[in-house]
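A short write-up of the structure that comes next.
Every protein chain except one is present and positioned as in the full complex.
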Amino acid sequence: MATTRILEWLGRFYIVLLLGFLYLPIIIMAAMSFNASPFYQLPFEWTTDWYASLWQNDQLIAATWNSIEIAVITTIISTVLGAMASLALYRYEFRGKKVLQALLFPPIAIPWLITGTAMLIFFFGVGIGRGLIAILLGHVALALPYVIVVVSARLQTFAPELEEAARSLGANQWQVTMRVTLPWIMPGVIAGGLFAFAVSFDQFVVSYFLSTPGQTTLPVEIYAAIRKGFTPEINAVSTIIIVVSMALMLLTARFFKFGGEK
Amino acid sequence: MRMPRLTAFLTATAVFVSAFTLAAQAAEEVHVLNWKGYGADEPWAVANFEKATGFKVVNDFFNSEQEMLTKIRTNPGLYDVVMINAAFNDQAMAGKLIQPIDVSKLSNYADVAKDKAGSPMLNHDGKVYGVPWVWGLTALAINEKSFDKPPTSIAEMWDPAHKGRVIIRDDAVEAVQFGALASGQNINDIKDMDAVKAKLTSLMPQIKTFWSSENDWNQMVASNQIDIGTYWSGSADRAKTHFKLPVSLVIPQEGSVAWLDAFSIPVGSKNVAGAEAFINYMIDPKFYVEWVTKVGAPVSANTKAVEALPEDAFNRKVMGSPEVAKRIQFQAPITDEQRERYLALWQELKVNVK
Partner (left out) sequence: MADQLATASQRGLRPALPLLLPAYLWLTVAIFLPLSAMVFFSFMTDLPLAGKEWAFTLGNYAAFFSQSLYSTLLFASLRLGLEVTLWCVVIGYPAAYVLAKVLKGRSREAIFLLVILPFWSNGLVRIFSWAMVLREGGILDTALNAVLPFKINIDLMYSYPAVIIGLVHSYVPYMVLTCYLTLQAIDDSLIEAGRSLGASRRQVLWRVIIPLSMPGLIAGSALIFVPVVGSFMEPRILGGRTGTFYGTVIEDQFVAVFNWPLGAALSFILLAVVLIILALAAPVLRRAG
């Protein structure tokens, strides 16, 4: 038992190390947002100027709002469409079902670089061009497989007898879905939604190819700034985002169990 | 009895407001295509121009010359003013993308330096296809902390003392042209590509990283990671005066690459008068002085604009000296085939680097 105890403590220590590794650049990023030097020069000089000038930076703010809007819309669309598709794949047997399931694979299996450039080519040829609509189209497509996988996983734990029982009691398909199935799979739907939001909000590669000056998302705007010349305002906005995300995560953790406890 | 009066008042206001907006919409637009953050989209400049002429400015941007050409091709009639580097002007003209400019409508054109205005790159069949705007150098810049005396030769970049502390731009054409300068050749007529290749191959181990923006360069010198590198003349000046970094520009005796940016009017522009007014404003000394003072800029092609700067201003003193003028070589157009050869060479060099 002693060895187990030692191993367990080693394990905990390892987690601490890993968290240190994960958060080192984030802490630096946040620290530099309060540093006066525009070139990340040390010694450290405290200032909140970057946060102040961030409010004047219309481009960054516009890009941030774009990112949030697109992420929210992406989440709604992909969650609804994805849940519907998962239900269909769960309930029905038909020829070609395996093919359809396999077709969910490409968006994840294909490097975003290729998906992004392919979308660029196609949208350009078809006349959709670049911009926020194109980005939205791309994001939903990227998020859908994640939603379907997560909701399907949750459906695997659902007992079909419940649906049958409800139907035998006289409920029609719609009532069965809304009153029986949906409540059960709700945690999966929410998890899928969170995944979709994350996929959309931090998506860089596809957004990069589909954006055009004036219609960009935050990651793209930051990349453009890094390439063309920037100030630690981008540190400021990134720090704000991570603080807000932390708060949101804590809130959702209050209400939904993440640990997957049985 | 108040209601009818109120209604009448509201109706009158509505009519007035809608008439006003209609009038505002009737104000014509000038669509400008340029690099982002390169003068034409400065908020104060746009405001000044709109106030003076009543035209509304709509800015669009590109990230590379090829993108610029594609944008003009895929949006015929959309743009009124396009900023085209002189070395690309003939490609645009040959592709029937730009139209001749009636320079008699531009009051400031007469003040443009004669050699630039008359440049064969911008004039074809006796017609003007590009109005010279600003020019600058891609020369060397040094970290003052690493040198007792500024170097005079481009060979300094190859000095083993600076191994791992050299920085250059990730651009195939620029790299090849620097190789040409280093091997004593004309950048626009490179006869010995093998010499260029040898020069560049021996340069690669010296390089720490590539820069693509001013900020990259400035960051590297601020954290004292580089000694020397290629840099734009205007950016070196800005780093020194604006950001107070220990940077000096060096125009080596072997020469330096120079570039000329110009404005053109695409074929099918719907507002040629607005385009002419905008271009005239861009070469106006008042715009230029404000631009240099507020932001920093390359050298204006308009001699009066340069003279309007203070005497010790960098763009006037250093860039205006005839000594400098003798050593620089302006980039001329290169064929697509040449460009691809340079690109292939450059990619090969980058891949084989250890």
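A few comments on the model shown:
By written order: A and B. Residues from 1 in each chain.
We take it that a contact is a pair of C-beta atoms (placed from the backbone, for glycine too) under 8 Å apart; a residue touches a chain by one contact, two chains touch by 3 or more.
Note that the structure is predicted; figures quoted are calculated from it, not measured.
Checked against the full complex, the candidates A:54, A:70, A:137 or A:189 give a single residue touching the omitted chain, namely A:137.
Within the complete assembly, B:209 is the residue of B:48, B:188, B:209 or B:248 that touches the hidden chain.
Touching the missing chain, out of B:96, B:127, B:242 or B:317, is residue B:96. Checked against the hidden chain, the listed residues A:2, A:109 or A:169 yield one contact partner: A:109.
Touching residues on subunit B toward the chain that is not drawn are 63-64, 66-67, 69-70, 73-74, 76, 95-96, 204, 207-210, 223-225, 343-344, 347-348, 350-351, 353-354. Touch with the hidden chain on the side of subunit A covers residues 3, 7-8, 11-12, 14-15, 18-19, 21-26, 28-29, 32, 40, 81-82, 84-85, 87-96, 100, 103-104, 106-115, 117-123, 125, 137-138, 140-141, 144, 148, 153, 155-160, 163, 198, 201-202, 204-205, 209, 218-219, 222-223, 226, 234-235, 237-238, 241-242, 245-246, 249-250, 253, 257-260.
Just so we're on the same page, only the chains that are shown with their structure count from here on.
Centre-to-centre separation of subunit A and subunit B, using mean CA positions: 39 Å. Within the complex formed with subunit B, the subunit A residues making contact are 37-41, 213-214, 224, 226-230. Within the complex formed with subunit A, the subunit B residues making contact are 36-37, 60-61, 212-215, 218-219, 222-223, 243, 245.
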